[in-house]
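First the structure, in the form of structure tokens, and then the observations on it.
Partial view: only certain chains, each at its native spot in the assembly.
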Amino acid sequence: MNWLRNCWYQAGWADEVSADTPLVRRILNEPILFFRGAHGDVIALVDRCPHRFAPLSAGRIDGDTVTCGYHGLAFGRAGSCVANPHGPVTSKMQVKAYEVVERHGALWVWMGDAADADHGLLPDLSFIDATPESARIQMYMPTAANYQLIADNIMDLSHADYLHPTSIGGIITGADATTREEGRHVIAEWHSSNCVPPPAYAPMVAPSERADIWTQVVWQPPGLMILSTAAMQVGEARTPGHESVTLHNMVPETETTTHYFMCSTRRFLVDNEGFNAMLRASLAHAFLNEDKPMLEKQQRSMGTSDLWALDPVLLKVDAGAVRARRKLDALLDAERLARP
Amino acid sequence: MNWLRNCWYQAGWADEVSADTPLVRRILNEPILFFRGAHGDVIALVDRCPHRFAPLSAGRIDGDTVTCGYHGLAFGRAGSCVANPHGPVTSKMQVKAYEVVERHGALWVWMGDAADADHGLLPDLSFIDATPESARIQMYMPTAANYQLIADNIMDLSHADYLHPTSIGGIITGADATTREEGRHVIAEWHSSNCVPPPAYAPMVAPSERADIWTQVVWQPPGLMILSTAAMQVGEARTPGHESVTLHNMVPETETTTHYFMCSTRRFLVDNEGFNAMLRASLAHAFLNEDKPMLEKQQRSMGTSDLWALDPVLLKVDAGAVRARRKLDALLDAERLARP
């Protein structure tokens, strides 16, 4: 599998790693140990001692240092050995250290050389910070499917009409749809005018019969999408107060498994804890009972074949997904070409 | 794995597919969706949408049409797309459709091109139709072993003397045994004269000490066998009324797993429901506790090695099994040669 390395992958939600709770997570098939150092910031080291390859996570963490539980080599935040109880420390006693940034309530890890880490490439998720907790729903949904298949699922929202007919489906097929590219972004947009709002949209609109609904997905590499949607009375202008904005972020664990991070935010009913609880249950239900089974069946059906090797029939609704895949391909080519 | 394609494989028993109950069964490692169309006949389509490869069985069936549950493409009985909610239907929107025939209480699928389906090659199992339900026992016994190993098990009935000593064993080893070929068939036959009948034969003979027992297996490609047996008083002539006739049909699911279909019929005690129930339990016991464990151990012992690659010791009792394998090899060669 060929993965983009010079970019930030979400390693988790910030609250998954606390002073007492390290986290081991496999990203791009590399096992990584995340823990909070002496100053509370997150340190990330490959979870494998260079001596006998025991996982460092089976050892002991103290401040900025992790000590292997098998023979006692200790490594600091930069991955260098800081203690060898059996003799001198040498330069070969080194584990890979990853650059990690904590932002927007999430942990971001740079999978290329730490020295190349480009903070300018960190995704802007300030909409999360701007949302009070009572209007925010954060989830971690591991899924046994390739991350690009799951990104395709969001880039082609027409699936909702078939897979989620009782909650959010019914407004994408036949909507006025466009896709376009802006720099590193691919933007898919749907306008459904004068339509019957699906049940999940009911709380957003006045008790009227019909609505105008706007939906937009902005993709950025390698697999992060921001989905915004708003329902207005027919003819009413869209304002920020109408919108709900949701992060859908797909991070490869292995070739066929994905860390799926979701964070739903909204700008209406922001203080309604009861609505928040109901919405959380509804999102979890849709994912666990509708998306996840379909995505995992799709993956099993494809085996380890590349999508293109199977020569898929493409539909107009695939436009956004295909443009995102092609943009990612170009970035992968660029990384290949830049390799010494 | 190389499989014979231009022939009929039993896909199931006809009652496994009803108006409300589709069936997904993997045959020659292809996942196939079987369902009853508007007129009650069985339609068979590859269980994989050509758009995003979701299983069609995860969608919705209505009349002759199955609609993919992921993005709504619909396919008809011939496998052509009959509805694309996202744009025009093109000729590439097509799934493989299989020719299916319902006969002798079973479903038969042609695994070659549907256009080549040769109804003359359908096996003649009219003995099943001629048997009242009270004298018929139909089973489906999935087994984790290659279909040829399980066919060998029937072609060499001497195994019964060692694997089934308390029910049907004891009359094959040392019997007068012959094998011969007739067209597409391989026929193995055993005559045990003046022998002590095994317990399972007791209901077939007068309460005498000894009997003449006749057993015959007729194999046809790719792995269908009809086993006939009869016990007579010593010296008595065999008549159809003495016989029980059983289908043993081995259909490859994968290289190492088999759909084993069995149908036992008899021409004596035909209205005896109690005997039927006892016989069913006895057949199930012998298969589940004796044949299946041995066949699956044999398969695990062989791994994925071809039988010949392991250079087996051959015994005289292997004659029928080996002739059947060689006949199948010749048919496989012929298919290879006929390929454009």
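By letter and in written order, the chains are A and B; residue numbering begins at 1 in each of them.
Rule of thumb we're sticking to: a contact is a pair of C-beta atoms (placed from the backbone, for glycine too) under 8 Å apart; a residue touches a chain by one contact, two chains touch by 3 or more.
It should be emphasised that the depicted structure is a prediction, and the values quoted were computed from it without experimental measurement.
Peer 1: Total copies in the full assembly, please; the file places 2 of them.
Peer 2: The whole assembly in this structure file has 3 copies of the sequence.
In this section, only the chains that are shown with their structure count from here on.
Peer 1: Express in whole angstrom the distance between the two chain centres, defined as the mean CA positions of chain A and chain B.
Peer 2: Distance between chain centres, rounded to whole Å: 48 Å.
Peer 1: Write out the stretch or stretches of chain A touching chain B in their complex.
Peer 2: The contact residues of chain A facing chain B are 149, 152, 156, 158-159, 161-163, 173-174, 293-294, 297-298, 301-302, 310, 312-317.
Peer 1: For a test of understanding, state which residues of chain B touch chain A in their complex under the given definition.
Peer 2: So the residues of chain B touching chain A come out as 31, 47-48, 50-55, 58-59, 67-73, 84-87, 90, 92-93.
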